[in-house]
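My questions all concern the structure below.
Note that this complex is displayed minus one protein chain, with the remaining chains in position.
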Amino acid sequence: MIAAKVIDNIWATRKAESLIGLKFMLVEVLGGIDAGRLMIAADTIGAGIGERVVVCTGSSARKMMNQDDVPIDAAIVGIIDEDCTF
Amino acid sequence: MIAAKVIDNIWATRKAESLIGLKFMLVEVLGGIDAGRLMIAADTIGAGIGERVVVCTGSSARKMMNQDDVPIDAAIVGIIDEDCTF
Amino acid sequence: MIAAKVIDNIWATRKAESLIGLKFMLVEVLGGIDAGRLMIAADTIGAGIGERVVVCTGSSARKMMNQDDVPIDAAIVGIIDEDCTF
Amino acid sequence: MIAAKVIDNIWATRKAESLIGLKFMLVEVLGGIDAGRLMIAADTIGAGIGERVVVCTGSSARKMMNQDDVPIDAAIVGIIDEDCTF
Partner (left out) sequence: MIAAKVIDNIWATRKAESLIGLKFMLVEVLGGIDAGRLMIAADTIGAGIGERVVVCTGSSARKMMNQDDVPIDAAIVGIIDEDCTF
(Lines give C-alpha, C1' and ligand atoms only; values in the text may rest on other atoms or scores of the structure.)
Protein backbone atom coordinates (compact mmCIF):
# COMPACT_ATOMS: atom_id res chain seq x y z
CA MET A 1 0.00 0.00 0.00
CA ILE A 2 1.07 3.61 -0.16
CA ALA A 3 0.49 6.62 2.08
CA ALA A 4 -1.21 9.43 0.22
CA LYS A 5 -3.12 12.65 0.76
CA VAL A 6 -6.60 13.17 -0.66
CA ILE A 7 -6.49 16.33 -2.76
CA ASP A 8 -9.65 16.43 -4.86
CA ASN A 9 -12.77 14.73 -6.20
CA ILE A 10 -12.84 13.31 -9.71
CA TRP A 11 -16.21 13.60 -11.45
CA ALA A 12 -16.99 11.37 -14.40
CA THR A 13 -20.63 11.30 -15.43
CA ARG A 14 -19.97 8.98 -18.37
CA LYS A 15 -18.43 5.81 -16.99
CA ALA A 16 -18.73 2.05 -16.72
CA GLU A 17 -22.12 1.01 -15.32
CA SER A 18 -20.50 -0.93 -12.50
CA LEU A 19 -18.86 2.27 -11.27
CA ILE A 20 -22.10 4.27 -10.85
CA GLY A 21 -22.40 5.52 -7.30
CA LEU A 22 -18.74 4.92 -6.51
CA LYS A 23 -16.76 7.93 -5.25
CA PHE A 24 -13.43 8.65 -6.99
CA MET A 25 -10.79 10.73 -5.22
CA LEU A 26 -7.54 12.16 -6.54
CA VAL A 27 -4.72 11.29 -4.14
CA GLU A 28 -1.06 12.30 -4.07
CA VAL A 29 1.64 9.96 -2.83
CA LEU A 30 3.37 11.16 0.35
CA GLY A 31 7.08 10.80 1.03
CA GLY A 32 9.90 8.89 -0.56
CA ILE A 33 10.97 9.02 -4.18
CA ASP A 34 7.38 8.62 -5.39
CA ALA A 35 6.19 11.77 -3.59
CA GLY A 36 3.97 13.78 -5.90
CA ARG A 37 2.68 10.83 -7.90
CA LEU A 38 -1.06 11.21 -8.57
CA MET A 39 -3.60 8.39 -8.49
CA ILE A 40 -7.36 8.11 -8.64
CA ALA A 41 -8.66 5.84 -5.88
CA ALA A 42 -12.15 4.57 -5.15
CA ASP A 43 -13.37 5.57 -1.72
CA THR A 44 -15.93 3.55 0.22
CA ILE A 45 -14.95 4.60 3.73
CA GLY A 46 -15.62 8.33 3.58
CA ALA A 47 -12.20 9.96 3.35
CA GLY A 48 -12.23 13.73 3.11
CA ILE A 49 -10.05 16.12 1.15
CA GLY A 50 -6.87 16.85 3.11
CA GLU A 51 -6.85 13.53 4.98
CA ARG A 52 -3.94 11.13 4.77
CA VAL A 53 -4.99 7.69 3.65
CA VAL A 54 -3.71 4.19 2.98
CA VAL A 55 -4.26 3.25 -0.67
CA CYS A 56 -4.27 -0.34 -1.88
CA THR A 57 -3.57 -0.96 -5.56
CA GLY A 58 -3.95 -3.73 -8.11
CA SER A 59 -6.37 -6.63 -7.95
CA SER A 60 -6.48 -6.31 -4.14
CA ALA A 61 -8.33 -3.00 -4.49
CA ARG A 62 -11.33 -4.94 -5.75
CA LYS A 63 -11.56 -6.61 -2.32
CA MET A 64 -13.04 -3.35 -1.02
CA MET A 65 -16.10 -3.88 -3.21
CA ASN A 66 -18.97 -6.26 -2.55
CA GLN A 67 -18.46 -7.88 -5.92
CA ASP A 68 -15.30 -8.79 -7.79
CA ASP A 69 -16.16 -7.47 -11.23
CA VAL A 70 -15.68 -3.75 -10.66
CA PRO A 71 -12.96 -2.21 -12.87
CA ILE A 72 -10.91 -0.40 -10.22
CA ASP A 73 -7.21 -0.76 -9.47
CA ALA A 74 -6.86 1.51 -6.42
CA ALA A 75 -8.96 1.93 -3.29
CA ILE A 76 -8.69 3.80 -0.02
CA VAL A 77 -8.55 1.11 2.68
CA GLY A 78 -7.79 3.22 5.76
CA ILE A 79 -7.48 6.77 7.06
CA ILE A 80 -4.17 7.45 8.82
CA ASP A 81 -4.61 8.73 12.38
CA GLU A 82 -4.02 12.46 12.71
CA ASP A 83 -1.49 11.95 15.48
CA CYS A 84 0.47 9.35 13.53
CA THR A 85 3.75 10.96 12.54
CA PHE A 86 6.02 9.31 10.02
CA MET B 1 -6.58 4.44 -11.70
CA ILE B 2 -4.86 7.35 -13.39
CA ALA B 3 -6.11 10.50 -15.07
CA ALA B 4 -4.97 10.70 -18.67
CA LYS B 5 -5.67 12.50 -21.93
CA VAL B 6 -6.56 10.61 -25.09
CA ILE B 7 -4.06 11.67 -27.74
CA ASP B 8 -4.34 9.23 -30.64
CA ASN B 9 -5.66 5.98 -32.08
CA ILE B 10 -3.43 2.92 -32.29
CA TRP B 11 -4.06 0.74 -35.33
CA ALA B 12 -2.89 -2.86 -35.32
CA THR B 13 -4.32 -5.01 -38.09
CA ARG B 14 -2.33 -8.06 -37.02
CA LYS B 15 -3.30 -8.88 -33.45
CA ALA B 16 -4.68 -11.49 -31.10
CA GLU B 17 -8.04 -12.83 -32.30
CA SER B 18 -9.72 -11.88 -29.04
CA LEU B 19 -8.80 -8.25 -29.66
CA ILE B 20 -10.53 -7.93 -33.03
CA GLY B 21 -13.07 -5.10 -32.95
CA LEU B 22 -11.63 -3.58 -29.80
CA LYS B 23 -10.58 0.08 -30.03
CA PHE B 24 -7.09 0.97 -28.78
CA MET B 25 -6.28 4.54 -27.80
CA LEU B 26 -2.95 6.13 -26.91
CA VAL B 27 -3.30 8.05 -23.67
CA GLU B 28 -0.90 10.33 -21.80
CA VAL B 29 -0.84 10.51 -18.02
CA LEU B 30 -1.88 13.91 -16.63
CA GLY B 31 -0.27 15.57 -13.64
CA GLY B 32 2.12 14.49 -10.95
CA ILE B 33 5.54 12.92 -11.44
CA ASP B 34 4.19 10.46 -14.01
CA ALA B 35 2.95 13.22 -16.33
CA GLY B 36 3.90 12.39 -19.89
CA ARG B 37 3.85 8.61 -19.47
CA LEU B 38 2.22 6.96 -22.48
CA MET B 39 -0.11 3.98 -22.34
CA ILE B 40 -2.33 2.14 -24.79
CA ALA B 41 -5.80 1.60 -23.30
CA ALA B 42 -8.77 -0.33 -24.64
CA ASP B 43 -11.84 1.86 -25.07
CA THR B 44 -15.38 0.50 -24.87
CA ILE B 45 -17.15 3.68 -23.81
CA GLY B 46 -16.45 5.93 -26.76
CA ALA B 47 -13.79 8.36 -25.58
CA GLY B 48 -12.61 10.89 -28.15
CA ILE B 49 -9.19 12.33 -28.84
CA GLY B 50 -8.59 15.27 -26.52
CA GLU B 51 -10.86 14.04 -23.76
CA ARG B 52 -9.59 13.41 -20.24
CA VAL B 53 -10.29 9.90 -19.04
CA VAL B 54 -9.94 7.58 -16.07
CA VAL B 55 -7.77 4.59 -16.97
CA CYS B 56 -7.83 1.36 -14.99
CA THR B 57 -4.79 -0.92 -15.26
CA GLY B 58 -3.82 -4.47 -14.48
CA SER B 59 -6.18 -7.44 -14.18
CA SER B 60 -9.02 -5.07 -13.27
CA ALA B 61 -8.99 -3.69 -16.82
CA ARG B 62 -10.37 -7.02 -18.01
CA LYS B 63 -13.53 -6.33 -15.99
CA MET B 64 -14.54 -3.89 -18.74
CA MET B 65 -14.87 -6.79 -21.18
CA ASN B 66 -17.72 -9.27 -21.37
CA GLN B 67 -15.30 -12.15 -21.01
CA ASP B 68 -12.24 -12.55 -18.82
CA ASP B 69 -9.79 -13.96 -21.35
CA VAL B 70 -8.95 -10.82 -23.31
CA PRO B 71 -5.24 -9.88 -23.16
CA ILE B 72 -5.54 -6.23 -22.12
CA ASP B 73 -3.98 -4.53 -19.10
CA ALA B 74 -5.46 -1.03 -19.39
CA ALA B 75 -8.96 0.21 -20.15
CA ILE B 76 -10.78 3.52 -20.16
CA VAL B 77 -13.45 3.25 -17.45
CA GLY B 78 -14.74 6.83 -17.36
CA ILE B 79 -14.61 10.21 -19.06
CA ILE B 80 -13.77 13.06 -16.70
CA ASP B 81 -16.38 15.85 -16.73
CA GLU B 82 -15.28 18.91 -18.67
CA ASP B 83 -15.98 21.20 -15.73
CA CYS B 84 -14.03 19.05 -13.28
CA THR B 85 -10.88 20.97 -12.41
CA PHE B 86 -8.08 19.29 -10.54
CA MET C 1 10.13 -9.07 -3.89
CA ILE C 2 12.15 -6.15 -2.66
CA ALA C 3 14.58 -5.67 0.21
CA ALA C 4 13.43 -2.91 2.54
CA LYS C 5 14.01 -1.51 6.01
CA VAL C 6 11.15 -1.13 8.49
CA ILE C 7 11.09 2.50 9.57
CA ASP C 8 7.79 3.13 11.34
CA ASN C 9 4.31 1.98 12.31
CA ILE C 10 1.27 3.26 10.44
CA TRP C 11 -1.82 3.72 12.61
CA ALA C 12 -5.23 3.88 10.98
CA THR C 13 -8.15 3.55 13.36
CA ARG C 14 -10.72 4.02 10.61
CA LYS C 15 -10.17 1.29 8.06
CA ALA C 16 -11.72 -1.62 6.19
CA GLU C 17 -13.22 -4.17 8.58
CA SER C 18 -11.13 -6.96 7.14
CA LEU C 19 -7.98 -5.06 8.14
CA ILE C 20 -8.80 -4.81 11.85
CA GLY C 21 -6.03 -6.35 13.91
CA LEU C 22 -3.54 -6.32 11.05
CA LYS C 23 -0.24 -4.50 11.70
CA PHE C 24 0.85 -1.97 9.06
CA MET C 25 4.51 -0.95 8.82
CA LEU C 26 6.15 1.78 6.77
CA VAL C 27 9.12 0.34 4.91
CA GLU C 28 11.80 1.96 2.76
CA VAL C 29 13.28 0.22 -0.25
CA LEU C 30 17.01 -0.56 0.13
CA GLY C 31 19.54 -0.29 -2.68
CA GLY C 32 19.36 0.18 -6.42
CA ILE C 33 17.58 2.94 -8.26
CA ASP C 34 14.43 2.49 -6.17
CA ALA C 35 16.24 3.20 -2.90
CA GLY C 36 14.16 5.56 -0.80
CA ARG C 37 10.80 4.44 -2.13
CA LEU C 38 8.26 4.15 0.70
CA MET C 39 5.63 1.45 1.01
CA ILE C 40 3.15 0.35 3.65
CA ALA C 41 3.33 -3.41 4.18
CA ALA C 42 1.19 -5.71 6.31
CA ASP C 43 3.24 -7.59 8.90
CA THR C 44 2.18 -10.97 10.24
CA ILE C 45 5.62 -12.27 11.21
CA GLY C 46 6.66 -9.73 13.83
CA ALA C 47 9.22 -7.51 12.12
CA GLY C 48 10.61 -4.70 14.25
CA ILE C 49 11.56 -1.17 13.37
CA GLY C 50 15.10 -1.11 12.00
CA GLU C 51 15.04 -4.65 10.66
CA ARG C 52 15.63 -5.43 7.01
CA VAL C 53 12.81 -7.39 5.46
CA VAL C 54 11.67 -9.07 2.26
CA VAL C 55 8.45 -7.48 1.01
CA CYS C 56 6.14 -9.22 -1.44
CA THR C 57 3.77 -7.05 -3.47
CA GLY C 58 0.66 -7.42 -5.59
CA SER C 59 -1.88 -10.21 -5.38
CA SER C 60 0.78 -12.52 -3.93
CA ALA C 61 0.81 -10.45 -0.73
CA ARG C 62 -2.65 -11.80 0.05
CA LYS C 63 -1.13 -15.28 0.29
CA MET C 64 0.21 -14.25 3.72
CA MET C 65 -3.35 -13.99 5.02
CA ASN C 66 -5.60 -16.86 6.01
CA GLN C 67 -8.27 -15.64 3.65
CA ASP C 68 -8.04 -14.21 0.16
CA ASP C 69 -10.36 -11.25 0.49
CA VAL C 70 -8.14 -8.87 2.46
CA PRO C 71 -7.39 -5.61 0.60
CA ILE C 72 -3.60 -5.53 0.93
CA ASP C 73 -1.00 -5.31 -1.85
CA ALA C 74 2.23 -5.63 0.16
CA ALA C 75 3.29 -7.94 2.98
CA ILE C 76 6.48 -8.71 4.86
CA VAL C 77 7.29 -12.34 4.05
CA GLY C 78 10.73 -12.68 5.65
CA ILE C 79 13.28 -10.96 7.86
CA ILE C 80 16.75 -10.75 6.32
CA ASP C 81 19.46 -12.30 8.51
CA GLU C 82 21.58 -9.72 10.29
CA ASP C 83 24.80 -11.22 8.95
CA CYS C 84 23.55 -11.26 5.36
CA THR C 85 25.48 -8.59 3.51
CA PHE C 86 24.42 -7.50 0.06
CA MET D 1 -0.54 -1.89 -22.81
CA ILE D 2 2.55 -0.11 -24.07
CA ALA D 3 3.90 0.64 -27.52
CA ALA D 4 7.35 -0.84 -28.01
CA LYS D 5 9.86 -1.74 -30.68
CA VAL D 6 11.22 -5.25 -31.02
CA ILE D 7 15.00 -5.01 -30.85
CA ASP D 8 16.37 -8.52 -30.34
CA ASN D 9 15.79 -12.17 -29.55
CA ILE D 10 16.47 -13.53 -26.09
CA TRP D 11 17.82 -17.08 -26.02
CA ALA D 12 17.53 -19.14 -22.86
CA THR D 13 18.20 -22.83 -23.29
CA ARG D 14 17.78 -23.55 -19.59
CA LYS D 15 14.31 -22.46 -18.60
CA ALA D 16 11.00 -23.51 -17.07
CA GLU D 17 9.53 -26.53 -18.88
CA SER D 18 6.31 -24.68 -19.61
CA LEU D 19 8.29 -22.09 -21.58
CA ILE D 20 9.88 -24.53 -24.02
CA GLY D 21 9.06 -23.55 -27.60
CA LEU D 22 7.95 -20.05 -26.63
CA LYS D 23 9.74 -17.18 -28.40
CA PHE D 24 11.11 -14.40 -26.20
CA MET D 25 11.80 -10.97 -27.70
CA LEU D 26 13.56 -7.97 -26.18
CA VAL D 27 11.42 -4.89 -26.67
CA GLU D 28 12.05 -1.22 -25.95
CA VAL D 29 9.29 1.11 -24.83
CA LEU D 30 8.52 3.88 -27.34
CA GLY D 31 7.67 7.45 -26.38
CA GLY D 32 6.79 9.22 -23.20
CA ILE D 33 8.79 9.24 -20.00
CA ASP D 34 9.28 5.47 -20.10
CA ALA D 35 11.01 5.57 -23.49
CA GLY D 36 14.05 3.31 -23.41
CA ARG D 37 12.70 0.88 -20.84
CA LEU D 38 13.54 -2.70 -21.82
CA MET D 39 11.25 -5.68 -21.39
CA ILE D 40 11.26 -9.30 -22.47
CA ALA D 41 7.92 -10.26 -24.02
CA ALA D 42 6.64 -13.62 -25.21
CA ASP D 43 5.70 -13.59 -28.88
CA THR D 44 3.07 -15.90 -30.34
CA ILE D 45 2.03 -13.77 -33.31
CA GLY D 46 5.30 -13.60 -35.24
CA ALA D 47 6.64 -10.11 -34.64
CA GLY D 48 9.95 -9.35 -36.31
CA ILE D 49 12.91 -7.30 -35.15
CA GLY D 50 12.31 -3.64 -35.93
CA GLU D 51 8.53 -3.85 -35.81
CA ARG D 52 6.48 -1.73 -33.44
CA VAL D 53 4.22 -3.81 -31.23
CA VAL D 54 1.57 -3.56 -28.53
CA VAL D 55 2.76 -5.32 -25.36
CA CYS D 56 0.37 -6.47 -22.65
CA THR D 57 1.80 -6.97 -19.16
CA GLY D 58 0.84 -8.64 -15.91
CA SER D 59 -1.59 -11.53 -15.48
CA SER D 60 -3.35 -10.50 -18.70
CA ALA D 61 -0.28 -11.57 -20.70
CA ARG D 62 -1.09 -15.17 -19.82
CA LYS D 63 -4.34 -14.82 -21.79
CA MET D 64 -2.22 -15.11 -24.96
CA MET D 65 -1.35 -18.70 -24.03
CA ASN D 66 -3.57 -21.73 -24.39
CA GLN D 67 -3.15 -22.55 -20.74
CA ASP D 68 -3.08 -20.30 -17.69
CA ASP D 69 -0.07 -21.76 -15.90
CA VAL D 70 2.74 -20.32 -18.00
CA PRO D 71 5.11 -18.03 -16.04
CA ILE D 72 5.11 -14.98 -18.31
CA ASP D 73 4.22 -11.39 -17.42
CA ALA D 74 4.48 -9.72 -20.84
CA ALA D 75 3.28 -10.73 -24.29
CA ILE D 76 3.08 -9.15 -27.71
CA VAL D 77 -0.64 -8.88 -28.52
CA GLY D 78 -0.54 -6.85 -31.72
CA ILE D 79 1.73 -5.39 -34.38
CA ILE D 80 1.22 -1.67 -34.98
CA ASP D 81 0.41 -0.81 -38.60
CA GLU D 82 3.36 0.70 -40.45
CA ASP D 83 1.33 3.71 -41.51
CA CYS D 84 0.09 4.41 -38.01
CA THR D 85 1.83 7.55 -36.82
CA PHE D 86 1.67 8.61 -33.21
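Order as written gives the chain letters A, B, C and D; numbering starts at 1 within each chain.
Assume a contact is a pair of C-beta atoms (placed from the backbone, for glycine too) under 8 Å apart; a residue touches a chain by one contact, two chains touch by 3 or more.
The structure presented is a predicted model; accordingly, all values stated were derived computationally and were not measured.
Asker: Write the list of chain D residues that the hidden chain touches.
Answerer: Looking at chain D, the ones touching the missing chain are residues 7-16, 18-19, 24, 26, 28-29, 34-41, 58-59, 61-62, 69-74.
Asker: Across the whole complex, list the residues on chain C that are touched by the chain not included here.
Answerer: 1-3, 30-34, 45, 54, 56-61, 63-64, 75, 77-81, 83-84, 86
The rule is simple: only the chains that are shown with their structure count from here on.
Asker: What is the distance, in whole Å, between the centres of chain A and chain D, each centre taken as the mean of its C-alpha atoms?
Answerer: 31
Asker: List, in ascending order, every residue of chain B touching at least 2 other chains.
Answerer: Correct list: 34, 58-59, 61.
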